[in-house]
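A single protein chain has been removed from this complex, and every other one stays in its place.
Showing chain A:
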Amino acid sequence: MSSVSIRQIRKSFAGLTVLDSVDMEIAPGEFVVILGSSGCGKSTLLNVIAGLDDCDSGQILIGDVDVSHLEPSQRGLAMVFQSYALFPAMTVRRNLSFGMEIAGTPKATIAEKVAWAARLLQIEALLDRKPSQLSGGQRQRVAIGRALVRSSSICLFDEPLSNLDAKLRAETRVELKQLHETLKSTMIYVTHDQIEAMTMADRVAVMHKGKVEQFAEPQTVYEKPASLFVAGFIGSPAMNFLKGTLEGTLRFKTHDVCLDASSYGFAAGPTAAEVILGIRCEDVDVVERGTPDSIPATLAFTELLGADALGWFDCLGQRFSVKLTVDAARAMQRDVGFRFNMSKASFFLAATERRL
């Protein structure tokens, strides 16, 4: 078990900033998911941690050791690649033992470790096959096995589930989580899939344009997004947004409507400013048109999702999604009113797009 400190990592490529002063402190044994859409720099960050890519400036510390200038193999890391990257000409057994052979590990130890990993991942029957004779899920297991036998205290994953079908992905997700609980090693996991991030992570780092927008527990990221980007990126359907002004008297004013914002937990004291109100689909109450303190809204259409339903409304010129029960969706009137649960809403300063 080791901690990982990422300090002020910068990298640009052909004039394009890929990583912009990335800072992260990862505790020993933590499962950290780096989440972002493609091109946000998350894979580059992982490669920089692994030592496969150079960074322009900054430091990587593993434990207390500065590894910024060490070769990947000297950093004590293991990595699982997106395409699995098994060595095609070698059997599964050789794939697992190759790294230890290079390190000069005694034969008996190698055999022992390979047997241990094979038992753990249930790939014992596959040991003498070539990668081309394996299915996608089996290759995935072998790739994880190759990372495990290195007995590294830190394991890096680069979108390891993205090539699996939906069912296998869900199963492997659970297995990986269990594996983490068994091995207790530090894991850094890159993905663009927010379900993977929400379910597996101890903490999620949401990246956007080479910056870490927010690094917090999954539930915090969902409930208290640190920036407008995080708010829009996390959650499905996306958060509803409303532009307006915050008046010092704890009132949010938009168009000709005034809302009481006194129940909102401001990080700093509220200021009069242009803001954006963000509210999740489950934090909107649909009431009868004309109820006091409600905003008029018009139903556009509903979607039944089985367990629950989504209603799409037009409100103050914006399209709003609202979570409903199936019965409520069936009986929904056309003209209704909205009441927002302000204690669960998010305010973002329009100028900086940061949370207030």
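Side notes on the structure shown:
Please note the rule applied: a residue touches a chain if its C-beta (ideal position, glycine included) is under 8 Å from a C-beta of that chain, and two chains touch if they have at least 3 such contacts; residues count from 1.
Definition applied: contacts and distances are computed from a predicted model.
A chain of this complex does not appear here, and its UniProt-recorded name among "NADH dehydrogenase subunit L", "MaoC family dehydratase", "Sugar ABC transporter permease" or "Monooxygenase" is "Sugar ABC transporter permease". The chain that is not drawn here is touched, among residues A:103, A:125 or A:272, by A:103.
Of the listed positions A:4, A:26, A:79 or A:176, the one in contact with the omitted chain in the full complex is A:79.
In the complete assembly, the contact with the undisplayed chain comes from A:50, out of A:34, A:50 or A:295. Although one chain is not displayed, chain A still touches it through residues 50, 52, 71-74, 77-79, 81-90, 98-99, 102-103, 146, 150.
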